[in-house]
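Please find one structure pasted underneath; my questions will follow.
Here the complex is missing a single protein chain, while all its other protein chains stay put.
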């Protein structure tokens, strides 16, 4: 049994989904591990992770639209406003999605479904550099 | 340290929760692993996974009811409508729940709480065959 670990940085340009399946797939390939488990972890609390459809870009647009509606800027009961009007909604959207995702590996590849991609979901309005840690264990 | 991996298919019959704890427990037993970690992964973006109460079936009914209300069919701002009115709400409900869940194993059994079961949460209206990948590592 072996393991490997690697960090990457992704540059975002405003709220929305940023696919980075290729980075995770390359990490799996580089590890040489054929069967195992990859865990992807987001080191922030105002962006998150999703496994979602990578076929029609409208799905990503609608996901962004939904979270902008369900946790909008300007909720008048919010107390934490010092970091800007988009900060607390970003924390909430992060809580509603995920900070870590585990994906099984088989035949040296991510066992994602046909239409699945791995996304960083940026919830802040301004550009950010985001750190993602990937860990793989297997043989 | 050892690992094992297995895929199963579950048949759904419309939106709702389908418990498959028994499948995961059987996989753990077959592996012979006494202590470790099981990861369950859903290979789709319009159904998802939940650990939820398996005592009162009304809990499952209310969970289905809640997600039908919080991400209903017919939201008029949705762009992705080509796969049917239930498709984009299904992607949203998937984003609000989980695609992968890790459960520790001890004494050869899933360390679930007394009332916990592992569920596939189907979000589409029509019947589907759904693929779940299970991975276990431990000794």
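In this document, chain identifiers A and B correspond to the written order of the chains, with residue numbering beginning at 1 in each.
Here is the rule we use: a residue touches a chain if its C-beta (ideal position, glycine included) is under 8 Å from a C-beta of that chain, and two chains touch if they have at least 3 such contacts.
These numbers were taken from a predicted model, which means no experiment stands behind them.
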{"item": "Which residue of A:29, A:55 or A:95 touches the chain not shown here", "value": "A:95"}
{"item": "Touching residues on chain A - with respect to the absent chain", "value": "1-3, 5, 39, 41, 43-46, 70-71, 75, 77-80, 82, 88, 91-92, 94-96, 98-100, 102, 131, 133-135, 137"}
{"item": "Touch residues of chain B, complete complex, unshown partner", "value": "1, 35-37, 50-53, 56, 58-59, 61-63, 65-67, 69-70, 96-98, 101-104, 106, 111-113, 115-116, 137-139"}
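By our rule, only the chains that are shown with their structure count from here on.
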{"item": "Equivalent-chain rotation between chain B and chain A, CA atoms, steps of 5 degrees", "value": "120"}
{"item": "Centre-to-centre distance between chain B and chain A (centres being mean Cα positions), rounded to whole Å", "value": "19"}
